[in-house]
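The complex appears here without one of its protein chains, the remainder shown in place.
What follows is chain A.
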Amino acid sequence: MSRAVQRPGGAAPKRTEITDDGGEFHSYFDSPELRNVHKTDKTSDICPVCKSSRYLNPQMKFLVNPECYHKMCESCVDRIFSSGPAPCPIAGCRRTLRKAKFRAQTFEDVFVEREVDIRRRVAKVFNRCEEDFETLLDYNDYLNDVEDITYNLINGIDVEASEKKLQGYAEANRQLIDDNENRARKAATTYAARQAQVKEQSRLRREANMREEERERQERLEGQRNIINQLASRDGDAEQIVREGQIGLKRRHKTAIPDRRKPSASATKAEDGKLLYRGLKKKTEVEPERPFSPYAGLRIANEYSVVQDHYDAPWLSFAWQDERYLAGGFKIGDFYSRVFSEAFAGLSVFVDEEVAGRNLTGSFSATEGAVAAADQDVNMSDDIF
């Protein structure tokens, strides 16, 4: 948790760095100079600093620094930056680089390399997922906005404003971002687990198949041996024996097939059940469900009586012990409470008041109805002409 909280803060200094010289930075990126560097790099495997080539040294590795994305070989990095931060040795680049930041280049195109770095930063902040939104349209609009910000950052349009937006959002939604991050991490682990499970299953299936085949082969061999034995021991029509044996073999073969399918089918079922895991987890975070109440929470408790467990009613005693009644769901307690509520049902009802109230609403609705009817008349005559 503490690590997660630190993160947005940790990103802050880096962010300010870029905002400071954002404009210049981007103009630099569009400069033909870098494009040239990039082009020549692609064709030849020569370090632009020490000019040693991969041709002579196949183990040579190139590294870049996300400050300026200038490529150089590993030994140059060691040589220049081991004793602390130093300026980039590429002509025209004044940036100060640190050794720790150097890493291998993933993409051939440095622009994409940089784009992905920016995306990583943005994705850390804007990490909502579809379930967070009421409608798909909302989600899509959100995605659109995020993409706008990212696109601007990448292409150097309104960098400052975009940074501000990003920062603003990060500060406003710190808690949520952390939650989402946790969620994503969890999803990733369950995904990995599921993947492993699938793999395991297919391995098991394969093994089962192999065993099956082996068994079949054994059986076939045995069958053949049987035929030969019978031929040797039993007298009678040789062809008949062979034919019988062969039929037996075939039948065995046929019956063996269908039962292989079933286990795999049930296995996938179980796996499908697992898929719901994530959905279930989230439900608990929502409000705990209240017990179902009919009549929208209106509860009629017996105000005037307290039902006892047992009353001495001889005409009923057979019923609450007789299995024939109990099996049908009869409960003596229900019977008691119903009797009581019937007995006291009339209490606390004030007929006068209710009648008065009803008159009021009744007359109102009557006039309204008349108006409506009149309206309709008018409409109808309109229709006719």
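Simple rule for what comes next: a residue touches a chain if its C-beta (ideal position, glycine included) is under 8 Å from a C-beta of that chain, and two chains touch if they have at least 3 such contacts; residues count from 1.
Here is the rule we use: contacts and distances are computed from a predicted model.
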Record lookup, UniProt, unshown chain, options "Protein Abitram", "DNA 5'-3' helicase", "BBSome complex member BBS1" or "S-adenosyl-L-methionine-dependent methyltransferase" -> protein name "DNA 5'-3' helicase"
Contact with the hidden chain, among A:59, A:82 or A:144, goes to A:144
Touch assignment to the omitted chain, from A:93, A:116, A:242 or A:319, lands on A:116
Even though one chain is not shown, chain A touches it at residues 106-109, 112, 115-116, 119-120, 123, 136-137, 139-148, 151, 154, 191, 195, 202, 205-206, 209, 213, 248, 251-252, 254-257, 259-261, 264
